[in-house]
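Excluded from the complex is one protein chain; the other protein chains are retained at their positions.
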Amino acid sequence: MTTAAPAIELKGISKAFGPVQANRDISMSVARGTIHGIVGENGAGKSTLMSILYGFYKADRGEIFINGKPTPIPDSQAAIRAGIGMVHQHFKLVENFTVVENVILGAEDGALLRPSIAKARRLLTELSQEYGLKVDPDAVVEELSVGHQQRVEILKQLYRHADILILDEPTGVLTPSEADQLFRILERLKTEGKTIILITHKLREIMEITDTVSVMRRGEMTNTVKTSQTSPSELAEMMVGRKVLLQVDKTPAKPGDVVLRVEDLHVRRGGVDRIKGVSFQIRRGEILGIAGVAGNGQTELLEVLGGMIAATGGAVTLFNEPIDITGKHSNAQTRRARGIGHVPEDRQDEGLIMAFEAWENVAFGYHKDPKYNSGPLMNHAAIKADCADKMDRYDVRPPNPRLPARNFSGGNQQKIVVAREMDRAPDLLLIGQPTRGVDIGAIEFIHKQIIALRDQGKAILLVSVELDEIMGLSDRIAVMFDGRIMGERLPSETDQNELGLLMAGVVTDSTRGAA
Amino acid sequence: DPAIIFDLGGKFDRSFNESAFNGAQRWAEETGGSYREIELQSDAQREQSMRRLAEAGANPVVMAGFLQESALAVVAPDYPDTTFVIIDGVVDQPNVRSVVFAEHEGSYLVGMLAAMAAESDTVSFVGGMDIPLISRFACGYAQGVVAVNPDAIVIANMTGTTGAAWNDPVRGGELTRGQIGQGSEVVFAAAGGTGLGVLQAAADEGILSIGVDSNQNYLHPGSVLTSMIKRVDVAVYDAFTTGPEVETGLHVFGLAEEGVGYAIDEFNADLITEEMQAAVDAAREAIIAGEIVVHNFTDDGTCPVQMQ
Amino acid sequence: MDFLTILQILDSTVRLATPLLLACLAGLYSERAGVFDIGLEGKILAAAFFSAAVAFTSGSVWLGLLAGIAASMALAALHGVASITFRGNQLISGVAINFLAAGLTVVIAQTWFLQGGRTPQLSGAARFENIVLPGAASRIRDIAQQGPLGQIYSELISGHSIIVYVALAIVPLTWWVLYRTRFGLRLRAVGENPAAVDTAGVSVVGLRFAAVLIAGVLCGIAGAYLATALNAGFVKDMSAGRGFIALAALIFAKWRPWYALSACLLFGFFDAVGNRYQNIQLGEIIVPVQFMQALPYILVVIVLAGLVGKAIPPRAGGEPYVKER
Partner (left out) sequence: MDKMPKWADVILIPVISVVLALLVSGLVVAIIGESPIRAMQVMVRGAFGSAYGWGYTLYYATNFIFTGLAVAVAFHARLFNIGGEGQAAIGGLGVAIILLNVAWPHWTIALVAAICFSALFGAAWAAIPAYLQAKRGSHIVITTIMFNYIASALLVYVLVNVFRVEGSMSPETARFAEATNLPTASDFAGFLGFGTSAPLNFSFFIALLACVGVWLLIWRTRLGYEIRSFGHSDTAAVYAGINPVKITMITMLISGGLAGMMAINVVMGEAERLVLDFVEGAGFVGIAVALMGRSHPVGVVLAALLFGALYQGGAELQFEMPAISREMVVVIQALVILFTGALDNMVRMPMQAVFLGLRRRREAAAPRTPAE
C-alpha cells in the first residue's frame, strides 16, 4: 500500500546560536491536510525550528523534504516557492502601509505597482468572502486591531498560495473570541487540503484543534503523538520531564486596611487615551488581579502607579496620603521611597540593564539608598554583598554577582528583579506579567513569593494576560478593556468564559449584574 | 637653505602666493639651490611652521602675507640667529625684514585704464578679506578712475572677513555678477584665489577685468584688461639671493622701485590703445616725481573717493 | 532692490540649490531604506575631487562626471559594507567616511598635482557649459534690456548647466519610483520594517545596498556639479557642509521628494543672499555677514527643533537589521 508522501519531513536538523544549541538532531513529519501542534517550554527551540523551515535561519545540519522531495531552503524566497507560509509570533507587517500594500509586498507581478494592486484588491475580496476573513484592503495596518492584523498576515500567505501554513503562538495576543474565529479559519483551511503547523503554549488549544502534536525539550524533539491519544497533563509531563501541578497553593485572603485607592484615573499617551477613568482599591493582604488582552491600558496602569508616566487626571492615595500622579514632583524613585515595589512587565527592556552585572542590577532604582552609598561615591562592596545574599535566598542560578544580566536565563533574570523588588517587603507591589517567558519551576517559585508577600499583609496589584495565572493567584479580579474596568469578580464566582467575554468588551446579561 | 611659508590660498593661487612662489623658483633655477616651503592649511599652524623651519636651520625664512605678523612677532625673538622676511606686514624686531608695497599707486594706474576702457560711468572692485590693506587697493583704484572720469561710479565689495576670503571663487563670481547687474563694465579683483572666480564671471558675461599681484592677463585673453602687478616675486628673490645677511627693517616698494605696476603683453595688447598707455605712463612719471600724490588708505583709514 | 537683482539672486539660488537637491535626494533613497547617511558630505567631496581630477587630465567633463560617480559609489559601498553587512553603527560609519574623503582628496590631489591639495583650474571641455535655451539672452547686459518675462526666461530658466535640469527632473522621477514601482514599495518597506521584507522573501541586504548605491550615484553627480560646473576645479573641503544641510533639508522635507525640492531651494536662497551681500542693513539693525553665512545652519537647528511640524523618520532608520530571535 502506498501512502501519500508527508507534506513536510525534517531529518536531523541541528542549529546552534554561538554556545546555545537551539535545535539538536530534530526529525519530524507532518501529513498533508492535517493540523500539527508543537509544544515545549520557552527556549525549547520551537521558533528556531520553524524559522529554519521558513528559510529565516540556516540549519547547521539536516535535510528538509516537501511532499517527499528534498527541498533545500536557504532563504525565505525558497520557502515561499515551496508553498510554505509563516505567521510569526510578532507580526511582520509594515505598519504605515495599507493592507493591500502589505499583501503584495514581495509578491508583486511586474515592476509597476498599479496592476499588482488592482489584482490584489480583487483577490482579497474573493479570499475574504471564501474564508470569512473580512478586512478593508485600504485600511492602514497600524489602525487595525491585533486580530485584524493577524488576518492580514494570513491573507498574505493565502495570496502567495501557501499550502503549508506555520503559525507561531498566534493566540497569545487574541481575545478568546478572536482565537475562536482563528480556529474556525484554520479548520476551513484544513478542509481545503492545506497543512498547518501550530505552535502554542496553551494545551487547551492543542487538544481542541490539532491532529498530532510534537513535544520539544531543550532543543530536542522528544515525542510525537496523536492528539486523540493524549491528555494535557501527559503533555505537560512530557514538556517538563516531571509531574507538574499547575494549581497555586493558597489560603483565603484576610484583607485589612485600604492601602491603595485609585479614583477616576485618566492617562493619555501618544495622543491616545489609554486609561479612561479607572477606580479601584486594594487592601492589606490582598491580591487584585487585572485581566485583559494586552494593550487595553494595563501597561499604563502599572507605569503610572510606578511613577514612570504621568496621569492626566484622577487621584491616587497610598494609606490615604495622596500620591503626585502628575509626575511633576515625583518619579519612580520617590514611589519606591513611599514603599511601592514594581516588577515591570518587560524585564529585559525595563527591569534590568542587560549589560550591567547582576550586582549593579540589584541596586537599580535603589541606587540612592544610603546603604549602597558612602558619601558622594557608591559603595560597591556593600552592593555586591547584598547581591550575593539575595541570589542565595532567591535561588538565582548561577549565584554569581559579576555575571552580566544578559547571561542569565529568562527565569533567573526574572528572579533577580523579583528579589530586588520584593525583598524590601514593599507595602504595595505592582507586578506585571510575572511569569512571562519563564519556565514552570521558576513560575512555582515566583508564585510562592507573591503569596508569601500577601500573607505578610502587603497589597499586590497583579497584571497578567494569562487567565490561568490571574485565576490562580488573585483574591479579586478586575477585567480591563479599552482603558476601563469592565467589572470585578471573585475567582470563585466566575469562569474563563465570563472573563473572556469581559476581556472582549462584551457585557452580556450574565456579566452585567456585577459590573 | 632659505625657506618660505605660503599663506592660506596656497602657492598656486595665480596671485599673491604664486608670485612669491615664482620668485623662489627663479632663485632655485638660477642658482641651482634648494629651499624649503610650507603651505599653511589653517590660521593656527603659523607658529609651529615658523618654529619648525627655524629649528631645521632654514635661513632666511620668508613669510608671505600680513596674517603672519602676530605669530612672527612671538617667534622671531626666540631665534635671534635666523633672519625672517615678512611680505605685506610689519614686524618690529631686529632680525626681521618687513617688505610692503605701495599698492595704491599701482591701483591708481589700473583705475585710470579701467575708466578709459569703460564706455559708461560704472566700474567695480572685488576685494578679498575686508582689511585695510585691501581698502588701500580699492582706494587707489577709485582715485585713478575718478582722475579720468570725475562722474564715474565705483562699486566695491569685499568677499569676507577671514583668510577664507582669499579662496572663495564662487562668491567672487556671484559678487561680480551682481556688479555687472548694476552696470559695471570693468572689474578689478584684489582677492587672491577668489579673483579667479571674478575673472571667470567677467569673461562669461563679456566685460573686462583686471587681475592682481601676478600677471593674470593670460587667464582669459581678450577679457583681462590688465593686471596690477605687485612684485612679490622680486621681494622673495632678493631675500633668497642675498641670504641671511639681507637687510632688516622696513622696506617700501612703490612705482619708483618698480615694486608695483601694470602689465601689458600679447594677451591684452588689443585692449589698450596707445592713448591709454600714454596717459597712464604720464601719470606714472608724475607720481614718481611727486606731482600726483595718491592717497594711501592705511595712513588715516579714509578715502577721498566715495565708493558704493 | 530692482527686479533684475531679485532674478539674479533667484538664479543663483537655483544654481546653489542643485548640489543640495541631489544630495538631499541621495539621502532620501538611503534613509527611506533605513540607512542613515551622514556621509553625504564625504561622498560629495570625493566626487568633486575625482571629477575635477579626471576632467582635467582627460579634458572631458563627462569622463570627470563618471569618475566622480565612481568615487562616490565606492564610499557608498564602504558605508554599505560597514553598516549593512557588518551591522556597524551607521552614524560612526558616516563620520568616518566624511573624514576619509576630507583627507584622501587632499592627499591624492597633492600627489597628483602638487598644488597644495587642489586640482588645476578647469576650462573649456573640462567644465560643464551653461545651456542657453532657444531665444534666451545669456549676458546680463543683454538681459537687462529685456522685458520682465524675457528676463525671467533668460536669467532664471535659461543658462544653467545640464546637471541643474537633470537634478530638477530627478525629483518627479524619484516620486514615481518611490510610489509607483515595486522597487519603491520594497524600498519604503525596508526602511519601515525590514523583517516584513525579509519574511516576504526579499533580500533586505540587497535592497539596502541598492538604496545606498543610488545615494552614491546622486552624491557623485552633486560633487561633479560642484567642481566642474559651479566651480572650475577642486579645492580642499569645497563641499563646505552641503551634505549636512542636505540632511537637514531632508528632515525638513519629511523624506518626500517634492518637499525636498522646496527645502533645498530655501537653503539655496539663503546661500545666494549670503553670497551677494556683506552686511545687510535692515532699518537700524545691521545684520553681520557672519550671521547670514550661519543662517542656513541656524535654520537647520530650528527645523530640527520641530518648530515647523514634527517629522517622523522611517521607523527602522539607523538600526542595522538583525534577524531577531
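Chains: A, B and C, in written order; residue numbering restarts at 1 for each.
Following the convention adopted for this analysis, a residue touches a chain if its C-beta (ideal position, glycine included) is under 8 Å from a C-beta of that chain, and two chains touch if they have at least 3 such contacts.
No experiment lies behind these values; they were computed from the predicted model shown.
Q: By the document's own contact criterion, which visible chains does the hidden chain reach in the full complex?
A: The chain that is not shown touches these displayed chains: A, B, C.
Q: For the chain left out of this view, which of B:162, B:273 or B:308 touches it?
A: Of these options, the touching residue for the absent chain is B:162.
Q: For the full complex, which residue in A:308, A:382 or A:506 touches the chain that was left out?
A: Only one of A:308, A:382 or A:506 touches the chain omitted from view, namely A:308.
Q: Touching the left-out chain: which of A:219, A:351 or A:472?
A: The single option touching the absent chain is A:351.
Q: Please identify, in ascending order, the residues of chain A that touch the omitted chain?
A: Interface residues of chain A facing the absent chain: 18-19, 306-309, 331-336, 342, 344, 346, 349-356, 360, 363-365, 367-368, 373, 376-378, 404, 407.
Q: In the whole complex, what residues of chain B lie against the chain that is missing from view?
A: Against the left-out chain, chain B lists 36-38, 41-45, 47-48, 51-52, 55-56, 66-67, 69-70, 74, 78, 89, 129-133, 161-163.
Q: Tell me which stretches of chain C touch the chain missing from the display.
A: Contact residues on chain C toward the absent chain are 38, 78, 81-83, 86-93, 95-100, 102-111, 114, 117, 236, 241, 244, 247-248, 251, 288, 290-291, 293-294, 297-298, 300-301, 304-306.
To be clear about the criterion, only the chains that are shown with their structure count from here on.
Q: Look at all chain centres (mean of CA atoms) and spot the one farthest from the centre of chain C.
A: The most remote chain is A.
Q: Applying the document's contact definition, name the chain pair with more C-beta pairs in contact, B-C or A-C.
A: Answer by contact count: A-C.
Q: Indicate the whole-number Å distance between the mean C-alpha point of chain B and the mean C-alpha point of chain C.
A: One centre to the other, that is 35 Å.
Q: Using Cα averages as centroids, what's the distance between chain A and chain C in whole Å?
A: 46
Q: Can you tell me which positions in chain C touch chain B when the two form their complex?
A: Result: residues 4-5, 8, 12, 115-118, 120-121, 130, 139-141, 144, 230-232, 235-236, 272, 275-276, 278, 289-290 of chain C touch chain B.
Q: Across the complex, what residues on chain C touch chain A?
A: Residue list for chain C touching chain A: 179-186, 188-189, 192-193, 195-203, 315, 323-325.
Q: Tell me, which parts of chain B touch chain C in their complex?
A: Spelled out, the residues of chain B in touch with chain C are 6, 10-12, 14, 39, 41, 130, 157-158, 160-161, 167, 169-171, 174-175, 177-178, 180-182, 193, 196-197, 200, 204-207.
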